[in-house]
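For reference, the structure discussed in these notes is given below.
Here the complex is missing one protein chain, while the rest keep their positions.
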């Protein structure tokens, strides 16, 4: 999709990270040293006060802003940008002691003790009031401060509370959703099963391991409520900020999912995104791991970048947290090898980031994250490999300043949807160990990534009308209007690809009657009768376009209802279709009846890419392990060549190009983990 | 053993399943469609109201039987059989809200919230009263109804409650068991160990993870109490039914154990069986799995069928639940391959089933079991592979109508005992990962299954006097009278086979003093001094009858005390016996000092089978993977040939035979998963 260029928050690229001087107030020499080191690291942006509540309000109603004033002033003096955090992510111990209702209650209905972080009730009136109060104090104090460039709301929102306040809020939410009609709720959740029919709203509680846990509509609605209640909590947080500093943009840092590199699943970020001015996220892939090649992981990281970029119509995002070296919470914590830090940071830029920020500027001296990578190590000086690689990246980002504000234009959309993921994960069916939704989507994505074809990754309700190709693997759930939108898209000439286990349930997890893929039957022209699940290492071959490929994991027995077979499973007296093609209006819809090996997707999408003229215009062929990605601002196109392999790679360009360094080249040679950026006027 | 033929509940075979129209009351067209489809599926029997409580009593004391009247009438109109369920397995939410005492308390003493099913207190006076009340309503309403053929009490009883009511009931039970004498209890549980002596009945509670968990006599008595309390609950349920409908037979559906195919272990079904008129059970083996060959799983399923048939003296049982295709709660849910549905259903018939019933007739639209296989799929019509295979089986069952009421005559009994299993599983000894009792019994069983020799699987106190061979692997526990019965059996000419870890403890898990196998020493003529546990893949060879075999897992060092050695372990300067033989009176007792490979059991029992003239009279030799099983009603013998392999198999019969289809054959050719039934007048 194409989006208008965006006015960036600051000029050029942001570089820096979480800065926690509140840990060092008793060692002022450390803070002095920080401000000596910051320019050496070529940093210009710092997120502050994230865990500062105890330091700015050590007793209820007693405020100690002096240290924060000092830091803000110092930042302003250097011309640096402050991303100022509201401190609700970790409240002071006195607050829990005075108001125990702020402590979160877990699904087992046990109230937590004070400890850790991200552990508050989402509904507690007292906590909301205390948060709004401290946020107001911050806004009052720092509105107009030259360092203040953005608000960082709380930190990594996540989790749920099951206290009585939240139970009441959940019931109120359900009443709104079901028009105050229990019969609608009973029908939507199919409570007739196992005699679960509710006859009074008070009978409904949140899911619990020792209570109700197997009504999927109930589970789904609870997850939806948690997203909505988190947004509601967030709205309460930002109220004084919007009032007092309307010109300051607001973000909150989203998360990833590990060890499998995917977006965080606890909240529907697609919905949350509408509330933010700018998307930001915290990315901690485990480079040099043992489960994936560097190339495969790079593709998965790119996928997540593309999701977060697509959340707000392609608008640039911030890499709010990352590590310059290693983390301390993976099972095995590997240091990034030389070059990987710059390469992986520029990958974020190539996919739409205008900021590379770290957790954290300086390693803590104690407590749980003291061994998490940081710009400044415990040794305290700048003469470390990590500091020097950060400084080197800082210089590169200064060169890339013109890229800020530009975006990525994609003709391909892949649908990856939070609510679909929730419903699939919760389903009791097929393979209860792993249904593989995200990995299947990532496998389809990877074929485009390998070919240097930009992709938007969108939710099922997003507008797809301007796309040339739309891929929607395992679209198990179809919310209202989705099938209709897809049908219109295809009729208008779109190319649509669906797979097994699509069109199975509606938005409350009720199965479509009359045959799968439900409302997508007319578009796809098939009926999926049965699905079988294979054991690991079991495969079934099929032939397509003269080559034989392996299907694995899930095989559907489908029947043609208008489509034609373009590949069929081998074996058996009456082979069933593996891949079908259905022409509808001006468009085409494909259906894949199985999970297939990567090699098939690569071949299949290569054909489609060529048919649609989407092949990368800048290089004739892209070697394995190399990613090519372009950002554009309407005037210039910036193409990033990135070598995610352990070998030197070479690309021949379609003519002479200028690099970001001013060189003219017609060939790009990339050392292992090397990169190049080429600029072209459009 | 031989049993008199039984008058079957209905004429011919029952075919059908759980029918839950209460889920579809808002879609009457679905119910219309059900009654159109039932004859097409050749079904004639439906279990109804299993989860109907909310639908027949939506508010306390408000009854809405109209829909159930309608279903009963429609069934009667078609001449179908209704197995009418009492609905206690899943109570309405209003009942939990009004009487929280009905909610089960787990071993950690936490009371559950309302949710799921099978989750009520076994003792709660209110719940017992409410259950009896609704059961009385049902009996009053449907007594004499032409559709009513059987009562289905609750659903899959299981689990335990640890509330104060149950604690009191447990203490009362203990007082009865130990003649109100704490000294007897202290001695039986050996509480002197770890200073556990009880000095007041009130000091005793049920086992708890955070309380007492390591007194084995205590654990055993708790399990016994749970069985007795479940039976007591059941007796309360059936009271109004016996009063009002004395002519209607009563069953409750027993369960299996998965993924290892064994009987359910939570309740002593041997004891429960005495309370039922008819045994029924729910069977969900994971055909086409990756851990076992089809043949091995078939043998394990046969073993469970034989247990359940033996529970009531060989009386035919009902397969109350099974799936026509797949389930949705295995790790990997595989569809049955073509032919497997009929083959596995007929296997149940061959082992004594008079009914093949499914969970469920029609797939639910929502909630947790919507992807569980059913006769009618979400697509709603009859043109599916699964529906057609069900209809095909229905036609076959119609042909097999004369088989109904016949039984299996076995000269071999294998002892598999619930209380012995409990005691072995709870013992801290030998191998704490897996003591392998059930798998060892199944291994001995398999040798007979392969040879087409019918077997009764009985508990240790059951009468064995008429058997030719009795096998009792790992008879760790000997309850009073058991050793005496075995001794009498052998002296009277019986052949008895015992193994390592036999005669170790009495019924409260107190070790026999004076040498193992305790009271079995005179019968077996050996003293078992020590047992060693081997690691996986470790083996010890021994030679028997000219061939060498491997022992594994457990090796006992035994000494002859009257027996003779017929096989000895290799290695060491003084090899100890592996297998011994003891002649006592007119009989013989064998002792196997180790767990042995299947090949040894096959060879050993082949010899015994031939010595006792038990080889199948109908076929000279049975190919691998083929099961041969006979039912007889005193007039005719029905012999089932079943091919549980992926290859075509052929058997030469001992002369010309008539098939159930009327053909005359002297050879049986079975396609993969194929079967044949031969009828002979006796």
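As written, the chains take the letters A and B, and residue 1 is the first residue of each chain.
In this section, contacts are C-beta pairs under 8 Å (C-beta built on N, C-alpha and C of every residue); 3 or more make two chains touch, one makes a residue touch a chain.
Quick caveat, the model's predicted, so the values are computed rather than measured.
Checked against the full complex, the candidates B:66, B:98 or B:429 give a single residue touching the omitted chain, namely B:429. Only one of B:86, B:508, B:582 or B:616 touches the absent chain when the whole complex is considered: B:508. Checked against the full complex, the candidates A:179, A:247, A:274 or A:290 give a single residue touching the omitted chain, namely A:290.
Although one chain is not drawn, its touching partners on subunit B can still be listed: residues 108-109, 187-200, 202-203, 205, 208, 210-217, 427-433, 508-516, 527, 529-535, 538, 557.
Panel shows subunit A; residues 20, 22-26, 51-55, 58-59, 87, 90-94, 96-97, 106, 110, 112-117, 289-290, 325-326, 328-335, 363-371, 377-380, 384-386 of it touch the chain omitted from the view.
As a working rule, only the chains that are shown with their structure count from here on.
With centres taken as mean Cα positions, subunit B sits 50 Å from subunit A.
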